[in-house]
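Heads up, one of the protein chains got dropped from this complex, but the rest are sitting where they should.
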Amino acid sequence: MNIEVRSGARREMIDITRAVAAAVEGAGNGLCHVYVPHTTAAVVINEHADPDVARDLTAAYEAMVPQIRFAHAEGNSDAHLMATLLGSSVTVPVEAGRLRLGTWQGIFFVELDGPRSRKVWVSLL
Amino acid sequence: MNIEVRSGARREMIDITRAVAAAVEGAGNGLCHVYVPHTTAAVVINEHADPDVARDLTAAYEAMVPQIRFAHAEGNSDAHLMATLLGSSVTVPVEAGRLRLGTWQGIFFVELDGPRSRKVWVSLL
Partner (left out) sequence: MNIEVRSGARREMIDITRAVAAAVEGAGNGLCHVYVPHTTAAVVINEHADPDVARDLTAAYEAMVPQIRFAHAEGNSDAHLMATLLGSSVTVPVEAGRLRLGTWQGIFFVELDGPRSRKVWVSLL
């Protein structure tokens, strides 16, 4: 199942927990695979109760990019870099059709070179 | 299956290889999914022969946190940051009920904001 995501800034964390939960609703037990088919975006699991956490993460990802001269002509090697460090997929246990996340956990699409229209692929194993 | 972990420091790598191996013992072939349901902890696979490696990793994770002003009031945004970079799950092949790790590989629970009582969820696909 596809989730459509529309980012509004160059770097942004977008909470997609509800959309992923809807995609696995009614399925049995297994594992939910959430996959980002882009090379300048990622997906992570972290706290979604306090929006300050997502803001801190976005700022920290930017601050961690080393100040070296990049060769890639599109000028977005920082986004490719953080995408490889954060990862292109997460997997979450599913029980009786419900995502089994920890108490404070949510699933975030991480935009690293927006704003853009993006896709997330969700499948159940 | 749940593994209970008790960390004794703010940042600490705890070798959980034996507990994960015990959880999949006797199962057939497939993939073992090791999931951390916390937002200030992670799980990684790396060398567990020389304990200096885990100590170096813990020190390096601390040194990589950028010196920016974080907004999150709990003061543990550094832990949320490293949790997203290290990841909330690992997957390891299982053959005839045995974890198929590389020669030097072990599975570590990574505490980033301890000491705390933690859980790890292990499932087999």
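Per-chain numbering from 1; labels A and B assigned in written order.
Basically, a contact is a pair of C-beta atoms (placed from the backbone, for glycine too) under 8 Å apart; a residue touches a chain by one contact, two chains touch by 3 or more.
This one's a predicted model, so the numbers in the text were calculated from it and none came from an experiment.
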Chain B positions in touch with the non-displayed chain are 30-31, 44-47, 50, 52-53, 55-57, 59-60, 63-64, 85-87, 90-93, 100-105, 125
Where chain A meets the left-out chain, the residues are 33, 35-39, 64-66, 68, 70-74, 77, 80-81, 83-85, 87-89, 91, 121, 123, 125
